[in-house]
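Let me begin by presenting the structure, written as structure tokens, before commenting on it.
A single protein chain has been omitted from the complex, and every remaining protein chain is retained in its original position.
On to subunit A.
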């Protein structure tokens, strides 16, 4: 079978500086795939290119059988690719409920939308309690929940999460990771970018280690978790 997302020899540059230097990987439907690596490895650049916010220099992106390379960002969502960006980027002056509704911007099924908003509140009860509150007043972890809930509102075929645990307290990080496990168990296909390599690899089917724009190591999550060089570089072991 063909993969849901296929990335071949993707290169992305900011001006003359190449941030992604020819990477290839794929995501099968129902899988959780993770990209790990240090700051500046090109993980976020990769996701922003996949969702159309950046234009690739060269390479091929195929999503659900269609080429993505020059499709504008707002049309990529319609194809079923949702992106919860790094730094959360909720709309601070809109309420939580309005943020979730914006996640469903392209949908017309009012009842379905209301149902999915309820699902988001079931998943994250704190959002339901504060639905009429401006999203900017939420804590970092709550904003992350909102960003994930909002991304799910488009009913994506593939959910891309960029650094969902960044800057969160250990308890909140735990909660976010549990949510990803929950989404995974519902069959959601996820491309996860994380600096918390331990957590990401332990729930991913496939993992890729990125270093300065390249994928230097690939394997199953379990393999990478037990790989010596990965343990040294990313899991803080000597």
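FYI, contacts are C-beta pairs under 8 Å (C-beta built on N, C-alpha and C of every residue); 3 or more make two chains touch, one makes a residue touch a chain; residues count from 1.
Note that contacts and distances are computed from a predicted model.
Given the options "Branched-chain amino acid transport system permease protein", "CidA/LrgA family protein", "TatD family hydrolase" or "Oxidoreductase", which would UniProt use as the protein name of the unshown chain?
"Branched-chain amino acid transport system permease protein"
Would you mind spotting which of A:29, A:69 or A:94 touches the chain that isn't drawn?
Of the listed residues, the one touching the omitted chain is A:94.
Consider the whole complex, including the chain that is not shown, and state which of A:102, A:126 or A:172 touches that chain.
A:102
Given the contact definition stated above, which residue among A:30, A:112, A:136 or A:167 touches the chain not shown here?
Of the candidates A:30, A:112, A:136 or A:167, A:136 is in touch with the missing chain.
Considering the whole complex, not just the chains shown, which residues of subunit A touch the missing one?
51-53, 72-75, 77-78, 82-83, 85, 89, 91-94, 98, 101-103, 105-106, 136, 150-151, 154
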